[in-house]
Structures are given as structure tokens and as C-alpha cells.
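Removed: one protein chain of the complex. Kept in place: all other protein chains.
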Amino acid sequence: MSESAKKRDVLLDIRGLEVHFETRRGIARAVNEVDLTLYKGERFGLVGESGSGKTTMILALLRMIKTPGFIAGGKAVFDDGTDLLTLNREQVRQMRLKRVAMVPQGAMNSLNPVIRIGDQMVLTMREHGEEGERDELMRRVEALLDKVGLKPEATQLYPHELSGGMKQRACIAQAICLNPQLILADEPTSALDVVVQRQIMQTLRQLQLDLDATVLLVGHDMGLMAQFAERVGIMYGGKLVEVGTVSDIFCNPQHPYTQLLISSIPSFEKRGEFKGIPGVGLSLLDPPSGCLFHPRCPKATELCAQREPTLREVSPGQWASCLLHEEECDAPAS
Amino acid sequence: MQRFNQILYYLRESPMLAVGFVMVSIILLFGLLGPLFVDTSLAQPLSTTPRLEPSWDHPFGTDDSGRDLLSVMVVGVPLTMRIGLLAGAVGLGLGIFLGFTSGYLGGKFDTVVRGVVDTLLTVPGLVVLVSIASTIREEISVNIMALVVASLAWMWPTRVIRSQVLSMRERAYVQMAKLNGMSNAEIIWKELFPNLLPYLAAQFANAVNWAILSSIGLEALGLGPQNDPTVGMTIYWAITFSALIRGMWWWWAIPIAFIGLIFVGLLLIAVGLDELANPKQRKAV
Partner (left out) sequence: MPPLLEARHIRKVFSGGGGLFTDDKQTVAVDDFTLTIDADNPSFTTIAGESGSGKTTIARMLLGVIAPSAGEVLYNGRDLRTLDKSGTRSFRQDVQAIFQDPFEVYNPFYKVDHILTTPIEKFGLAASQAEAREQIEVALRTVGLRPEETLGRYPHQLSGGQRQRITIARALLLKPKLIIADEPVSMVDASLRATILANLHKLFRDFNISFVYITHDLTTAYQVSENIVVLYHGTVAEAGDVESVIKDPQHPYTRELIHSIPVPDPGSAWIEEAIEEKVLDEGAVEEPVGGCRYAPRCLQAMEKCSAQPPLFRSGTGRAASCFLFDEEQVLENGDLTQLFGEK
């Protein structure tokens, strides 16, 4: 099931991405030196707790960070050499939907309640420079809706006339209307029931295969990640602590945080067994020294409080940011 | 201590609030400290040379009946503020009582309160005030004036406080308070009220402002306290003696400048406090 991502072409290369938030108690590093390579046509899952920076990261890729937050550094270079983070306002507008599109968390808030679905999508396409008669665009909209499993009649409906799942489908249709190379999905099904969730995720996967697009799925539901993603990245406190194929992450996690996270997942196998991660989540305003996870880490040594680990390849295709692995392998991160 | 620091923080964060505070403080200090430096007896008619332009001796000039306008302002501004504060306090007090009880308890009482407020709010306020003020036969004092204005100052606070309470009533911490065994009165007083404090302060600034403007409106029509030199009465006398046509600009311009200062000061405070009452802003790290 997990094809080797190595052979694929690189779509987006993120290097040293930093997003900071200015607060009255100092600077919070919401995204902290993240290096991540996304390949063409892959499904990547980004996992983390609240405050881990996963949502901030995709907002940065959409250039939607608002004050008091700002992108403090780094690069996000597309295969053709354009750096997402240096685009000007007009280029950002051109980039959205055509290159990078977003499937939002709450579909209800991203559709205009007083415009029919079809008209909204025609409007969106026009805004992004698509030309043509209204009827012609409307036919494209109908084709898009068909792809996400909605009938053509849905163009005539207002958002409130759709169920939650149908709204999310409409949002997906809107996201793919200009054939983006990268689809960012921020917990797209967290507001939906599990039965509908499965239908939506299946639709999303089918579209991703058809369009050969890359999907970056952000969320905290490990079950969903296991089922949807081919590769998974784990974030903690703004840092990417581990990246690997879905089977590496779930069956052979290398970072202690990932290990604890995996063992804390409730399942139908473990009744009356509760394995949580000890300690409390960290405060971005007052981060610990050294490795951010060391105060909660059962394997922490004295060194962990002093030295900050870097992301290193611990086995082919699997990267972890932990001092335990730095001793064994000295190959620096490329 | 933390609350005090918070207030300092908001003053720094909201320039509007700070500027408003400074403006209103200037007015209050003017009224409080004025009598120490200015001879207030000059506020009586025939106490000095009439119709003098502003000069070093009479910085604000004098009027037709020989009153020194600086002394008039020193006496009149606190009187006008008193009307505003008194009417605002009575209005807000009624508004808090009615707003909290009807919003929190609901039911028939709420229906009646809401109906009365909504109906009365459609009636132009000045018309009501004019009819009330003109039916008062005896001499109108500053305190009566405040009560007249207060008779309408409670409706707007009632309405907005009620709507705030309605939305807070459903909050989870109110349910938690019920589970913790608190009575309705305790929930209103201990759970809802403290959270509305900045909002209520903003409403108070608004109510005072409204009351001052209404009292000045009444006074400019001649329905005010004839023997007290309030800011509004000064304008009334200026109108009555055609100050505008006779080129005695200082007579009307000075009271209007004071009204402007008070109005803008209170408005800035209200807007600043409203920002502070906005939970979105408060939750921001």
C-alpha cells in the first residue's frame, strides 16, 4: 500500500520554515525550523496536538498568516523554482487555487450563505482569471460536482440546503476547480459523522489519484492518518519530530513522542487500558531548553536538556529528531 | 494587583481609552480645582463689566448680564457633569436591575420589560423630556433635572444588558454554577456581573454622555434650572440674547467647546471599554 516516495519527483521543498507570533509575553515560535519535502502525487499526513503548529504551517503555505503572526524565515520552493514565501500579493492570489488549494475544517464558514453553490463556484473561477460564458463555466462546475459525488442540481442550492457532508463535498469541488498541484486539508472531516467521514475521505483520495495532486492532510486523528496517508509527519511544539512512511510511523516509530502517541491511541483491542503521555503540553512562550519534548520524555538524558536535536535520517525514508539517534548515525540532514 | 496591572495594560493598549480618560480628567479637574483659582462669585449676573471680549482679566470674556464666562464654566461644568453622572447612574442602575432579571429569568417578566422598552424606544426622547420638563410647575433644580433625564436613560441600558445576559445565560460556566449549588441571584451577581463589568462601564459612559446631551438640549430650549449657570443654560442665554448675530462668539463658542470635550472624552472611553469588553480581544494571548 505504501509506494516508495523516494522515486517520486519533488513538488514542494520546505526548508527552515519559521512562523512566529508576537504576544505581549514575547515571541511564540509556532513553526520552528521545519524542513519538509512533499512529492508529486503523494498523500502526506501531518499530525500534532493543538498548538503543535500543524495548522499554522499550512496557513503559511497559503500565505494566510495574519498579524500578530508572521513568517519569520525559510523557503518553500516549488518544482519550477518559485518560492511560495516571497510571492507578492498579486502572485499569491494567482497561486491560490491554481497551485495550492485548501479544503477547510468548517465547510459551513467557507461557503457564502446567500449565494447558490453554482454561482459561488463560477464567481471563484472568474476571480482567479478563468474566462468564458457563464453557461460554459457552469458546465465545468457541474462536472466538478459530479467528481465529488454531487448531482448537477446542487448548483441551484444554497449552502443551508446541503447536509454537512454535501457542503464539505462542495468545498472540495471548489478547491479542485483550477486543478491545483497541492491540496491542503485541515481536519476536513472533524465536524462530520464517521460514516460521512469515510465517504468524504474516499472521495478525496479518488480525486487525488485522478488529478495526480499532492494532498497534505492535517489532523490529530491517528486512525484517519493511518488509513489515508502514505507518509506521515509528527509535529510537537512547532517542530517536526519525525517523518516516515505510514507503516514506519505506526509499526516502527523512532522518536519517543511518536512511540508514546502511537501507544496512546485507543483501539478495539485494548479495553480498560489507558496509556497517556505523562506531563502537560508545552508552552510556546516558555519552551524548555534543548529538546522540546525532554520534560515529558521517559528516555530523556541530561544531554537532552542541553542539546537541541536535529532531524536525521535514521533508516531509509524515516527521519527523527532525537538525540538517541544522533549518536548512532552521524549522517547530517541534507 | 493583577487586575490593576490589567487596567494599566489596557490603557496602554487602547489609545482611545487613554485619550478619553485624559479628556474627561481635564474636565473633572477643571471643575474641582477651578474654584481655588477663579472667583466663582463672578458667575452671578451684574458682577463685572458686561460684553467683554476674552482678555487676560477675563480669559473667556463676559456676557450680556455681566457674568465672567470663566467663572460660569467653573461653576457650570460640574453642574452639568453632575446631571449627567446622576442621570447616568440612575439610568444604568435601573438598566442593570431590569436587564439582568429579565434576561436571566425570562418568562412573563421578560416579555413585559422587553415590550415596554421596545415601545418607549420608538418614541423620540426629546419630545418626552420636553413634555415632562414643561409640566413641572415648580422651579427646576439640578437634581430634578437629572431625574427628568434619568426617566429615559434606563431603556437603552436595559435593552443591551438584557441581550448580553441572554447570551451569557447559556454559557457552560452558568450551568456549572447551577451544578455547584448556586442560586439564581448568586449566579447573576457572582458569575455574570463581574464579566460584564467593562461592558457596564462602557454603558455608563454612554448613558452619562446621552444624559448630558439631553439635559443640554432641554436647557437650550429654556427648560432647565433658571438659576444655575449650567453649560446648557449658558447656551440658552446666548441664544436668548442673540449672541450669534451680535458677534459675541465667545459666549456660545466656549460652552460648545466644553460640550465637545465632554462628549468626545466620554465617547472615547465608551468605545475603548467596549473593545476591552469584547471577549475576543480579552482572550488573545
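Letters A and B mark the chains in the order given here, with residues in each chain numbered from 1 onward.
Note that in this section a contact is a pair of C-beta atoms (placed from the backbone, for glycine too) under 8 Å apart; a residue touches a chain by one contact, two chains touch by 3 or more.
If you're wondering where the values come from, they're calculated on a predicted model, not measured in any experiment.
K.L.:
Which of these touches the unseen chain: A:T37, A:S110 or A:S247?
P.N.:
A:S247
K.L.:
So one chain is hidden, and I want to know which residue out of A:I27, A:L178 or A:I262 touches that hidden chain in the complete assembly.
P.N.:
The missing chain is touched by A:I262.
K.L.:
Taking the full complex into account, find the residue in A:L144, A:L224, A:C297 or A:A320 that is in contact with the omitted chain.
P.N.:
A:L224
K.L.:
In the complete complex, the non-displayed chain touches which residues of chain B?
P.N.:
With respect to the unshown chain, the touching residues of chain B are 171-173, 175-182, 191, 194-195, 279, 282-283.
K.L.:
Could I get the residues of chain A that touch the absent chain, sorted low to high?
P.N.:
1-2, 49-50, 149, 162-166, 193-199, 201-202, 205, 220-228, 246-247, 250-251, 260-262, 264-268, 270-277, 280-281
Just so it is clear, only the chains that are shown with their structure count from here on.
K.L.:
How many angstrom lie between the CA centroids of chain A and chain B, rounded to a whole number?
P.N.:
Going by mean C-alpha positions, chain A sits 53 Å from chain B.
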